[in-house]
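In what follows, a single structure is set out as structure tokens and then discussed.
Of the protein chains in this complex, all but one are displayed in their positions.
Chain IDs A and B follow the sequence of writing; residue 1 opens each chain.
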Amino acid sequence: MSSIILKNISKRWGSTQALSDINFQCEDGTLLVLLGPSGCGKSTTLRLIAGLETPTSGTIEIGGKDVSNLPPVKRNISMVFQNYALFPHLSVAENIVFGLKARNIPKQEQKKRLKDAAALLGLSTLLERKPAQLSGGQRQRVALGRSIVAQVSVCLMDEPLSNLDAKLRQEMRQEIRSLQQRLKMTMVYVTHDQVEAMTIADKIILMNSGRIEQHGTPEELYNQPATDFTGSFIGNPPMNILIPDETILKAFSSMLSGPDSSPPYRIGIRPENLTISGESGITVQVVATEYLGADTLIACRFGRQDITVALKGKSAARAGDSIRISWKPEHMYLFHTDTGKRLLETKKDPFP
Amino acid sequence: MKQIFKLTYWNHVNGWLLVLPAVFMISLFTHFPIGSSMIHSLFSMETATRPSTFIGLENYAFLMDDDIFWKVLKNNLVYSLCTVPLSISIALGMALLINGKIKGRSLVRMAFFTPTVLPMIAVANIWLFFYTPEYGLFDQIFAFFGGGSHNWLGNPDTALFCLIVMVIWKESGFFMVFYLAALQQMSPELREAGTVEGSGRWYYFRRVTFPLLMPTTLFVTVNAVVNSFKLVDHLVIMTKGGPDNASSLLLYYIYENAFSFWDTSYAATLTVVLVTILAIITIIQFAVVEKRIHYQ
Partner (left out) sequence: MKTWISGTGQAVETVGAWMLGVLWLLPVIFAFWSAFHPAEFSTSFELFAPLTLDNFARAWSYAPFPRYLMNTFVLVTLILGAQFILCTLAAYGFARFDFFGSNVVFALVLLQLMIMPEVLLVENYRTISSLGLLDTIPAMGLPYMASAFGIFLLRQSFKTIPKELVEAAQVEGVSAVGILWKVYVPLARSTYIAYGLVSVSYHWNNFLWPLVVTSSVNSRPLTVGLAIFGAPESGVDWSIITAATVMTMSPLLVAFILFQRQFVQSFMHSGIK
């Protein structure tokens, strides 16, 4: 058992409130991603779990034990850092067993664990090299190796792939995921990249300004965004958030509440759910088109609002064209103007 | 083609013109005197009655038999071997303390660094008084514990060590700064990784901090060794090399020969020895630098 539970965690530095009222549980053997824009508190949360920072209030449990006051080494965790934190003067092998030596694990055991980890990560031929002689991906593996040999069930990862190029990042994230599943690790993984989060996570915690915005599976975050922030953060290109004006209200009167000129909600529609329609919908101006191969993104202006449309294949629309777009009621989300919270009722009149 | 030739031609000319003033001045006061020391060391001393004449290696032969030279050389070695490791260790300790989470670190840093900005002459004056028999601070401390009066600087057994203590005080703060710079360049991630991996402070220092500071240690060591051969200002104030040359150092002996005994030929001979020593240090430094592993 090595689930992680954070209860009422908050953290402040002087007058800055970095985290407030963080509560969540990461189940044993699952991969939890802490996702959010920079400065949202995701790294701080991870460092609190690691014990590199102490919370201002609240408790942290790992494997059913309150570890809030324990130093990192007694928390039974391992950690992979953003810049890998490899010791430049030590060889790959020495880097991997650094912690084992520090903890006086017997030599024989060190050797065995090193051999296993190196084989698992494909590092067996590189053990004598220095970090400076390795590629980015190889350094990443060494950092992983160090956390594998510790043989603890909780592994914390702080933006581990941010220094790699796009192709390598994709490979490594698959590798990390399969490693996590094979070794049944409980993993907390910090990233600002929603694609990375969506592809790797069992559960995602989306954070914003030191608070949890939404906690759920990738599908839940995509299909049932709790707020407009989640809606626009998850998915690429991001969800269109529209302020309903009279034209929209009239055009979609079958799904939106009546001719009230400024209802207290905004409309969220994903670009991929917009369609070009002949007769119904609203008329927008095409500003630019981007052909991506599998689909085409069409940037449009509607009055003073921007709308992005994603279409399969190549679109005939040109900049300057006027097109008519529409969407289906089941693809539409309504978010409260003030709180940003999603209104669960998207029928004709959300405010009876 | 012609254009390109012209460009590179001007590149050479302009490059040379830019460096020429500085190179001329440096050769005039570094390379030329090295050469002329060698030449003068082969001539006899000029006196009122006899002009300087070529005497071959006679000055060197004299040097080999000069007990004072050997004594001074030995003093300088003792002086280097004491001041260099001790001031470097203290400097490292200071840097580690200041780099830690202590209160009032900028004040402490200032205290450590202050001796560096003081003139050696002023420092020598102050310490001269500390070492004064009976009235000096050291004797007063000894008197407090029931000790008697000591002529610290007048005793051949203690004079050199008194100077060593003072120089360590003067130089540690200077070397500390280089360690501080190196420590601040170290990524805090490494320390955190060490913490997560369960390395204690001593283990981390021994396995990570100290090895990573090796380039700095080398740099500081070379600086300290060179300083120990060229810093003799305090001798002028405190002991004049005495008693009986017990605290004299090589450069001071050169100064004495040239400007007290006016034996410039022998002074030139001694200069050649000093330059040779410094050259050897340089060569050792380069040999080590070549071998040293460049991290990242």
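Worth pointing out:
Quick note on the criterion: contacts are C-beta pairs under 8 Å (C-beta built on N, C-alpha and C of every residue); 3 or more make two chains touch, one makes a residue touch a chain.
What you see is a predicted model, and the numbers here were worked out from it, not measured in a lab.
Of the options A:N8, A:N69 or A:N223, the residue whose C-beta touches the omitted chain is A:N69. Only one of B:L57, B:A111 or B:V288 touches the chain withheld from this view, namely B:A111. For chain B, the residues in touch with the chain missing from this view are 11-19, 21-34, 36-37, 40, 94, 97-98, 100-123, 125-130, 135-137, 140, 169, 173-174, 177-178, 180-181, 185, 216, 219, 226, 229-230, 232-233, 236-237, 251, 254-255, 258-259, 264, 267-268, 271, 274-275, 278-279, 281-282.
Heads up, the rule we're going with is that only the chains that are shown with their structure count from here on.
Once the centre of each chain is set as its mean CA position, chain A and chain B turn out to be 57 Å apart.
Every residue of chain B that touches chain A in the complex is listed here, in rising order: 187, 189-190, 192-200, 203, 207-208, 211-212, 214, 293-296. Contact residues of chain A toward chain B in the complex are 50-52, 71-73, 77-79, 81-83, 85, 87-90, 98-99, 101-103, 130-132, 146, 150.
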